[in-house]
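Only one protein chain is missing from this complex, and each of the others stays in its spot.
Chain naming follows the written order as A and B, and within any one chain the residues start at number 1.
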Amino acid sequence: MARRWLSAFLVVMLLALAGCGSSKAPETQGTDSTQGAAENSKTEQPKDVEISFYYPVAVGGPLTKIIDNMVAEFTKANPHIKVKPVFSGNYADTLTKVQTQIQGGSIPEVAVLLSTDIYTLVDQDAIIPLNDLIKADKDGAEYLADFYPAFMANSQIGDTTYGIPFQRSMVVMYYNKDLLAKAGYTNPPKNWDELVDAAKKITDTANGVWGIKIPSDGYPYWLTQGFAIQSGKNLMSSDGAEVYFNSQENIKGLTFWKDLAYTHKVMPEGVIAWTAAPTDFISGKVGMIYHSSGSLANITANAKFPFGVAFLPAGEKGFGSPTGGGNFYVFKGISKEKEQAAWQFIRFMTEPARIAQWGLDTGYVAPRKAAWETQVMKDAAAKDPNVLVARDQLQYAAAELSVHNNPQIYKVYGNQLQAIITGQSDVKTAVDAAQKEAEAILAPFKK
Amino acid sequence: MQQRRNSASVPVLIILGLMAAAWVIPLLWTFATSLRPSDQSVAVGSWLTTDMTLANFQRALDYAPFGQYLINTVIIVVGILVMQLITATLAGYVFARMNFPGRDLIFLLFLLQLMVPAEALVVPNYTTIRLLKLVDNPLAIMLPYVASAFGTFLIRQTFRQVPKELEEASVIDGCSTMQTLWHVFIPLARPTLVAFGLVSVSYHWNNFFWPMIVTNDPARRPLTVGLALFAKAVEAGADWSLVTAGTVIVILPLLAVFLIFQRQFISSFMQSGIK
Partner (left out) sequence: MAEPVVQPKRKATAPKRGTVSTGWWRPYLMLSPAIVLLLAFTIYPMLAAGYMSFFKINLATKQQMVFNGIANYKDLLASPAFHTVMKNTVLFAFGTVPFSLGLAMFLAIQLNKQFKLSGIFRTLFFYPTVIPMMSAATIWLFMYTPQYGIINRFLGFFGIPDINFLGSSTWALPAIMMMTVWKDAGYFMLFYLAGLQNLPTELYEAAELDGANGWVQFRRLTFPLLMPTTLFVSTVSLINSFKTVDQLFLMTGGGPNNATNLLLFNLWELAFSFHDKGMAATLTVVLVVILLILAIIQNQWVDKKIHYN
């Protein structure tokens, strides 16, 4: 008996091995067949659709839970649309995952990705312009106009809208009021000179206390971009085909940044971890940090001392900070029905009250003006004025570095920034090298 | 050998002791941190506090579906092992006992796999998996590892030592090749198969790179990939008590099995070495 059984088993295994490729194939395509028929009956009875929604988490707090709840509310309001939320790591991981999915032929419907991925996604023919969907809505034009222009800068190419701002942020400065008070400051430093002065007074290396920390591992270009803007010139052209890494303005800004560590000795040398900065701040070991406005909720929840949020200190040409964070994108190659469902989902997620609450839960800057008029936001702002700082800084904000072939540009520029802050090379050499490499990468996109 | 009976000298013992401390402190510190309230995760001071808590584990489990990850890992590990044992036993038997045209060429094929590990070939292999539409399917994680040259050689080595007479006796009894394999060879090779099994299981339990590339769906991730994403998500606030709790959840099962079956583990690894 046993002998026969073994032979049979082996044969089955062989067949299973040989057949495994083809037998699974229908699974991924299963939903497609129902779509053609559904297209005509759009308004009548909504067919069930399922869309997947990829999103990253880049700031603290159990955001996956909040997202799950928002998705559940959406499904309750729109029972025929099933949204499958997919948490996929940080922004870079999510982009990689989404792109990999697209190459693999199973296209996600909607995702939150960095607003700066816009060129990358358009170049790869991955996303659709949203103009038609906006136009089809009765209140479409008003809806679009309600978003702050600074956030729309990274969401449109020319007149074409590709992204809808969702979890948008900005670089802001968090300061420890106790430590600043000890240094004789009741208000946060307003400009670079005051920043250095205050930081010097706070720094007490014997006890491990630093004046300031500006992270430089995950998004070094972003946290240092403010220095260039404050010096009067942003890092790229508006068509995404040119960068200005070795401009006088950027050299001036980056020199100031490097001097904080190497000349004034108010910031630790070397690369500072994005993740460690808030923890250090919370444990009272640093006077000021530059970080995402999105870290507000985390810091508010954990800091055991009075702290404040302030504009980034002004340079020669005034205040300035890059916007940041993620936009909604809708992907190409999905059925009209799914496009519509994805758009409905986006509209739902960006309703003023909802996005206001999302901002309060996370610390992201609600990107719509109407959100700031909601009662929930007004109450929160009355209780904690820190909530308003990022929005007020918006008037000085500029677009975040975003060009064609963005991941590679980030990599070459980020590398050179790290070379500067680890003391491997001087500012001029580093930015010249970055500029040269970047120009080679951007050459195919020059018109 | 002679030395075995000697005991280590005192200075050597001290060196060993210090090194052992360096080896075990990371683990103990991780355990200790995972048990501390999150607002004290980085507090300077003693390791153990009076207000130790399991809350971090609850939070970690709320945060990420570690239970699902565990199931996925078990499916992958068991699937790979079963398929490896089948292919490697068949191939090991052929190489140990049969002669046929092209034998050397096919042997070389196996050798090549030993030399070029699957990790080096992720780019073209990913293309293949995509074409087969297997992304997010546990099979995608398993397939490149199913034909194990290492297992084949190990099993061939053992099979070669099976006395001819036993095999002949079995054939005289009227057993076919398959039956001989099942009744004579496999029982005799059991220690080798167990050793190979343990090595394979711990290798694939710990594998990260390839599973990360071929899984997108959180419901399909194995423990290692889940942990990496978890640590990255949590790291935004560097909530170390949460990260260490997640780490402990991931390492505990294998560590517990290891401590219980220590002897078997160590001798298996000694016997089989590679991977």
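The rule is simple: contacts are C-beta pairs under 8 Å (C-beta built on N, C-alpha and C of every residue); 3 or more make two chains touch, one makes a residue touch a chain.
Note that the structure is predicted; figures quoted are calculated from it, not measured.
Note that of B:78, B:219 or B:255, the residue touching the chain absent from this view is B:255. Only one of A:66, A:157, A:241 or A:419 touches the chain withheld from this view, namely A:419. Contact with the omitted chain, checked across B:90, B:166 or B:188, is made by B:90. Contact between chain B and the unshown chain involves residues 1-8, 12-13, 16, 19-20, 22-27, 29-30, 33, 42-44, 86-88, 90-91, 93-94, 96-100, 103, 106, 109-110, 112-128, 143-144, 146-147, 149, 152-154, 157, 160-161, 164, 167-168, 171-177, 202, 205-206, 208-209, 212-213, 223-225, 227-228, 231-232, 238, 240, 243-244, 246-247, 250-251, 254-255, 258-259, 262, 265-266, 269-274. Residues of chain A in contact with the chain left out of this view: 13-14, 17-18, 92, 96, 99-100, 103, 120, 123-125, 205, 208, 216-218, 268-273, 276, 279-280, 283, 285, 404-405, 407-408, 411, 414-416, 418-419, 421-424, 444.
The rule is short, and it goes like this: only the chains that are shown with their structure count from here on.
Spacing of chain A relative to chain B, judged by their CA centroids, is 36 angstrom.
Across the complex, chain A is touched by residues 39, 42-43, 59, 62-64, 83, 86, 90, 130, 132-135, 137, 139, 143, 146, 175-176, 178-179, 182-183, 213, 216-218, 228-229, 232-240 of chain B.
Taken together, the chain A residues at the contact with chain B in this complex read 2-3, 6-7, 10, 13, 17, 20-21, 24-25, 27-28, 57-65, 86-90, 93, 97, 100-101, 103-106, 273-276, 278-279, 283, 295, 298, 302.
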